[in-house]
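What follows is a set of notes on a single structure, which appears directly below.
Missing here: one protein chain of the complex. Every other protein chain is in place.
Here is chain A:
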Amino acid sequence: MMSQMRSTRTSQVQSHTVSQVQSHTVSQVEDTVHYNHHNYESELEEYMMQEEDWDRDLLLDPAWEKQQRKTFTAWCNSHLRKAGTQIENIEDDFRNGLKLMLLLEVISGERLPKPDQGKMRFHKIANVNKALDYISSKGVKLVSIGAEEIVDGNLKMTLGMIWTIILRFAIHDISVEETSAKEGLLLWCQRKTAPYKNVNVQNFHTSWKDGLALCALIHRHRPDLIDYSKLQKDDALYNLNLALEVAEKELDIPKMLDAEDIVNTPKPDQRAIMTYVSCFYHAFAGAEQAEMAANRICKILAVNQDNEKAMGEYERLASELLQWIQRTIPWLENLSPEKTMQAMQQKLEDFRDYRRLHKPPKTQEKCQLEINFNTLQTKLRISNRPAFMPSEGKMVSDIAGAWQRLEHAEKGYEEWLLNELRRLERLDHLAEKFRQKALIYEVWSHGKDYMLKQKDYESASLTEVRALLRKHEAFESDLAAHQDRVEQIAAIAQELNELDYHNAVEINARCQKICDQWDNFGTLTQKRREALERAEKLQETIDQLFLEFAKRTTPFNNWMEGAMEDLQDMFIVHSIEEIQSLIAAHEQFKSTLPEADSERQAILGIVNEVQKITQTYSISSTESNPYTMISCKEISAKWDKMKQLIPQRNAALQEELVRQQSNERLRRQFASQANIIGPWIQRKMEEIAQSSIEISGTLEDQMNQLKQLEEVTINYKPNVDKLEGDHQLIQEALIFDNKHTNYTMEHIRVGWEMLLTTIARTINEIETQILTRDAKGITQQQMNEFRSSFSHFDRGEAEFARIMNLVDPNNTGLVSFQSFISFMTRETADTDTADQVVASFRILAGDKPYILVEELRRELPSEQAEYCIASMPPYRGPEAIPGALDYASFSTALYGESDL
């Protein structure tokens, strides 16, 4: 704006004067109109010199007098008309001094003392004196002009006085280029008419005769009034009249001169001319001065105006700038956070726009403002004006201050923007993180509280409860692992709150939900743990009880079963002592019943306890005891049964006792008999043996002996039969032993049979011997030898049987002699035990654990060898080879023993 002003600055300066002055550009340095305290004395001296000239004539030149009169009158009237009065006659109208005083007042613009109102002479004189005093108070020495002359109407004096006044008030103040008064006026005329070639002003009389000077003067100032180019030098009259006319009409200068007078007078009155010209001066120069003053004023005013405009501009711009700042600062200080990054980024964009687009011009404005201010101040200082004081609040310091605040706010704003962006970014990030974690958590936690509220342990067995506990432990550690996550979630929510997230409410709600749920989990988990542990405890207790039950039941059950078995035990007793001891045992058993019963109670007690527990805690009872198949019922049933059996047994035992007693009787019976018969048989056997051993007598003798014996024996039979009868009774009574005799029926029978058979055999033997003797020619001696050998080896029935088995393996009943011999060779050898046989074979086998067929054939007689080969089992031990024979088992088998 300032710049605009500068560029289009054309100052149209209007100068205002009383009379209209043409507008023109002021190019000159303004004239200074200053008050010149000129010495009036020299003026008056000159005047007085003129007067002296005049006095010499003793008369005022009549022409001059006429001219002066006209001119001065016109001049006075030109002033008096302002006061609304006129003079007709110059020597008369001033006589009373009133108009004189008035004139002075009008000319000077000052107030004179109040005139005396009176018509007396002295009044008049007083008034005139007042006027004269006034004139002299203005520094004019009035020599030889007295009030009386004026009152008397002295024309010369009056004219002189008027001229004094004119001189003093109209001419004296003229100052042109430091020339004043008359000279100044002359100079002025010269200056102004200088461009007019046909005008040459040298004086105030002749130079004016042709009227061109006047016209020139007029034209110089108001070319629009006179067409100067048309004027002729020799047309003085015309020129003068023209000038007078124009002056009167346009310049408000009354006609103070008479054109004809001037033309006709060779030397016009310079005073009149001067007077008239001074009017021109005052009209123009005044106008000019006025103009110049006006110009100066205009300039000054213009400058002032400029300055004021500048000031105003400054103020305006300052205002605008300040307003802009006032508007902008709140915008920059508006740190109201946005919710989204985009909004923030938009703000940042706006801020950037502000920085790039809106602020720079403002910065420039401010700069311009400062420049303008400085320029203005300089201008003012140069032109001596007071410094510019901007209005309140618009001072440079204020602007600077405001600008500073702006920049400060800007900085703050930018910082805040970036921080906010950072914050929002972080918030977005956090919010997302929160959502993610919350979601993960929510997914994980879904259904968990349902699971935690399960009462599945109520119907679970111990192992199941333990399994549930394991599972719960796993869950607990899972929970612990998630503790971290929940804490993180809460921390994130916290941070979001601290950072003032816009949707903190939603976040907080979700977080709260999660936290509440978490706490709930904690509680539920704890509860479940407790419940599970309690269930476990209970199950364990039950289990323990079951175990105890089982532990005690089994032996008890066994005991009962055993007891029952015992009670039902089929006893076979064969003696009274036995049955008595059984009875005693039974009694003892009965005495143990109370203890057993208490044990039973205890066991039942355990079951009750289990039931109590399951009922109290309403857990499902596993009916079955895993430790035992035995149930309570069974126990009770068995117990009852057992109790039943006891009296049964009692009875049975008693019965048996009776039986035993009868048996005893039978035994005795038998025994007594057997004890007779047995020995008898024995004796007979001995007899036979005796006879066998005795080798005396012939075979036939022996035979007879034996035959006799046979008969005896046969006759004895009835005894044996009777014994049989007793034995039958005994057998029927199922008596199997008899301590009263060593002889069993079997013994007797066997003995009897043996006796018989021995007799028969011996007879047979003898017969055989007889035959053999007869057949093979064995001598009696040989026979006796073998018989003795045979008896030597007689070891009883078992041994006999064994031997028989060896010598007659096929049970043909025939023993070949050879085999018998072989046997003997074997038997007589020092082979008493199985081990010795084994040892013998080992030697034959060459210390091998088996023996080979070839070896047997090699070592033994062929029959023995073949026998062995046929009888020995194959050897299947270590180092077995095909064809190996096991002599060890064979040997032990010989002795009736087999090691397996």
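Quick note on the criterion: a contact is a pair of C-beta atoms (placed from the backbone, for glycine too) under 8 Å apart; a residue touches a chain by one contact, two chains touch by 3 or more; residues count from 1.
What we mean here is this: contacts and distances are computed from a predicted model.
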- Task: Report the protein name recorded by UniProt for the chain absent from the figure; options are "PDZ domain-containing protein", "Hemoglobin subunit beta", "Isovaleryl-CoA dehydrogenase, mitochondrial" or "Fructose-bisphosphate aldolase".
- Result: "PDZ domain-containing protein"
- Missing-chain contact among A:Y238, A:Y354, A:W444 or A:W559 belongs to A:W559
- Of A:Q588, A:T616 or A:N715, the one touching the omitted chain in the full complex: A:Q588
- Note on the structure: Contacting the left-out chain: of A:E65, A:E105, A:E148 or A:E599, that is A:E599
- Just one of A:E183, A:D449, A:E724 or A:E866 touches the chain that is missing; which is it? A:E724
- Note on the structure: Touch assignment to the omitted chain, from A:L257, A:I606 or A:M745, lands on A:M745
- For chain A, enumerate the residues touching the unshown chain of the complex. 552, 555-556, 558-559, 562-563, 566, 569-574, 578, 581-582, 585, 588-589, 592, 595-596, 599, 724, 727, 734, 736, 745-746, 749-750, 752-753, 797-798, 801-802, 805, 873, 876, 889, 892-893, 896-900
